[in-house]
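The next block holds one structure in the form of structure tokens; read it before the comments.
With one protein chain withheld, the remaining protein chains of the complex are depicted in position.
This part shows chain A:
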Amino acid sequence: MGKPPKKKNLADKVRKTKTSTEIKNNPFEVKINRKKFDILGRKSKHDVGLPGVSRSKAINKRKETLLKEYKTKDKANKFIDKRFGEYDTKMDPEEKILQRFSMERQRTQDKKDMYNLNEEEELTHYGQSLSEMEKLNDMVDSDDDADEKGVLSAELTASHFGGGGLLRRKTQGEKDNGGNQRAKSRQELIEELILKSKQEKRERQNQKEESQVLTEKLDQDWKSIQGLLAHKNAPKADRLEEEDKPKLDEYDMMVRELGFEMKAQPSEKMKTPEEVAREERERLQKLEADRLRRMMGDVVEDCTKTQAHMSADDLNDGFILDGDEKPTLAYQVRDQAGSALSGKGPGRLCLVGEGTKLDGKWNINEEGAKIEGDDEEEGGEGESGEEESGGEEGSGEDSHSDLDSEQESEGGEEEVEEEEKDEEEKDEVPATKSQLSEEERKAQAEAAKTELPYTFKAPESYSDLKGLLQGHPADHQCIILARTQKCNHPSLAVGNKLKLQKLFGFLLEYVGELASRSPPELSTIDKIIPQLYGLCQLFPEAASKAMQTTLVDSAHRMEEVLEVKGRAAFPQLDMLIYLKITALLFPTSDFRHPVTTPALLYISQALTKCPVMSLEDVTSGLVLCCLAVEYISFSKRFCPELINFLLGVLHLAVQDKTSTGYSVVPPFRQNGKVSDLLVLSDPESSQTWSKKTLPLSATQTLTLTTDLDTDHYRLSAVATCMDLLKHCSSLYRELTSYSHIFQPITTLLSKHLPIKTYPAALQDLHGEILATISGSLTSRPLLVFQKKKPIPLKLFTPKIVEVLDYGKKRGNTKEEREKERLNHKYKKEFKGALREIRKDTRFLAREKLNEVMGRDAERKRKVKELFGSLATQEGEWKALKRRKNSRH
């Protein structure tokens, strides 16, 4: 009713009245596009066209847009229909109405029901409240009442107002149920009909009543049963209904909480110790395999090239299988820790908590040791903690250890805490160990620890670090470092990462200084090692860089001295310590490693270029040899300098140097003023000798007062040398030139070394080495080239090239093709637009013509009308005239 009736042309009418299939089947509507060639497998969209349909569509569209524009052309005023969705073609009319209705409701409701919280919106039907209607329905015999009321009222009005016969009759006639008139012939029939209908009505009413009663009864029954049925929910539900708001809120909160809480996830079952041990072993095996792969380097197989070098650290990150295993391990540990803690209660000081926790941890480690080696267990925990913390730096970690331990004892499942715990634990294991090893000092240390502040600023320079650590015993220095590390964890602040990276460099420097003090404070260094290891695990790049710098600086110094003098002094103790730390922090078995390879070169340089001038030098050299052996012991790589040096050292112990069946290699000389360094001054002194480890400080200063001491020291050096030889002789068994490598040493040992004057232990060692060397195979197959891999046959399967766009390809490069494509598209669009514009103009012209024609037709009609009226007027006038004339 609101819309103006659409003016439709014939085509539209046809189209509207017929379904689409009908149109498609109509041969007059369909135009078939003839194809020149049939191409298999190609689907063409345009084989059939419906020109009529598309034309009418186009015309309609123009009518809606272009025509409207044309009509409103040169008009300033515009009629805008502001009804919702009026111009939205996408909306269904029903939807439109619904939306409008709801908006209407909202508009009316908003103000009225602003403070009405629970009230639902009132539903209406034809403007009447539905609820009210329902109430009416519920009322028994409401219909009748209304009816009878109506009747009564009619009667009443009749009686009251008296009423005219006409009126009365009229109403009764209208109603058709008045029927009390017997005056007419068919009065009885009608009466009967009325009676019948009344009866029917009554029956219906009774039925309704009954059903009403039944329903009510059923309701009551249900209510009584409902209590029984919903007994579980009942109390809460009842309370909810009964009690006032606060209770309800609580419940709501609970519900909501439950809703928001993470869904229960299937958790891993607790693992048995065997399983844990097995997984640990698997992890280690994996790491070991990785180490082996790196050891082989990229020379053996090409596959290593495709597999990027990954650090042990990285491996674990990618090692998803680990994910389930590590937390479990930690969980177990934590659980036990929790039980250990439980006696203490939750409300304790942070520090005490820390202390007790440590004890707990240590116990756990011991328990772990039953499963596997103590070290390995520790390693596992430390490792996992380390690695995960490395990976999850983003996770908020705080240093409120008491909070952690509380959560821990409660068994909170958050992994972050776990890792943190692990890390802490790792850091503090050595400290605790020392505490436990000295029971009496434990309490004292505890007391002292309380004196230490809990937070430390990360040192900005080396002197800061020194200031921080100065004057504290080794244990405390360790704690300070651990706390510094924790307070400045990378996840806590932005700059912390850099600070800790710098800390590694400072620590290294500090270690160097400790080592170069006299006497060197090696036990302190020993305590710092775990800290260094921890930092190194956190920042491998920075650590390797710092280590490299240290090595290169020292090597550069040595090189400068070498260029001037041709020989250099042995590296100082700090360098020896650095080399050892390198071996602890980085894998020494890698085929090529950015730190350990230069370190090994440094050792080699020192062993070849530094002449042995004193017993201190012998000691330094032996330390270097030990390091070299450690570096290569896993990979069993061949180090010629090591053998040369050991030979040279043994040569120092040979008395008669005139006719030897071997030749020593520089820096040693066949004979010279210091070539008798290890010759015993008194053969008798070997009687009183017992095997002792050499002190590391002897590389710097050696104070031997008596000849006996000196001789003992010499024997110890020889013993160390022989021990190293033993290691080497077993390490290099696989080498093809084994016998040639050890040939000079065999000669020296068997013919020249005054072994008779040496103590029994050394003689045993001597025999062992010779047995090992002589026990090796001297013969081996002649060399042949490796068998070439057969060249695979040429394959003739077609080379498949992916074609992304079909059709003609102009241009070779991607850019050219793209340009071509765009050009083509532009052309197509341009043509299309041109066509559309033409159609538009044509349409407009047609419309204009229509308009003109319409106007002309109107004018014609009007003119005709005028002429008509004029003609009649004229006719009438003439007739009148004639009549007048006739009258006259």
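The criterion applied here is as follows: contacts are C-beta pairs under 8 Å (C-beta built on N, C-alpha and C of every residue); 3 or more make two chains touch, one makes a residue touch a chain; residues count from 1.
Rule of thumb we're sticking to: contacts and distances are computed from a predicted model.
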Worksheet item: According to its UniProt record, what is the protein name of the omitted chain, chosen from "4-hydroxy-3-methoxy-5-polyprenylbenzoate decarboxylase", "CCAAT-binding factor domain-containing protein", "Large ribosomal subunit protein bL17m" or "Pyruvate dehydrogenase E1 component subunit alpha"?
Response: "CCAAT-binding factor domain-containing protein"
Item to complete: Among A:S518, A:T778 or A:T813, single out the residue that touches the unshown chain.
Response: A:T778
Worksheet item: Which one, A:L508, A:L600 or A:L762, makes contact with the chain that was left out?
Response: A:L600
Discussion item. For a quick check of understanding: of A:L627, A:L650, A:L677 or A:L715, which residue touches the chain that isn't displayed?
Written reply: A:L627
Response to the item:
Filtering A:D74, A:E257, A:E541 or A:E815 for touch with the omitted chain leaves A:E541
Fill in: Touch list for chain A against the chain that is not drawn
287, 291, 294, 297, 299, 308-314, 375, 378-379, 382-383, 386, 426, 429-430, 519, 522-523, 525-526, 529-530, 532-533, 536-537, 540-541, 543-544, 548, 551-552, 555-556, 558-559, 566, 577, 580-581, 583-595, 597-598, 600-602, 604-605, 608-609, 622-623, 626-627, 629-641, 643-644, 663, 665-667, 693-697, 720, 723-724, 727, 734-738, 740-741, 777-786, 788
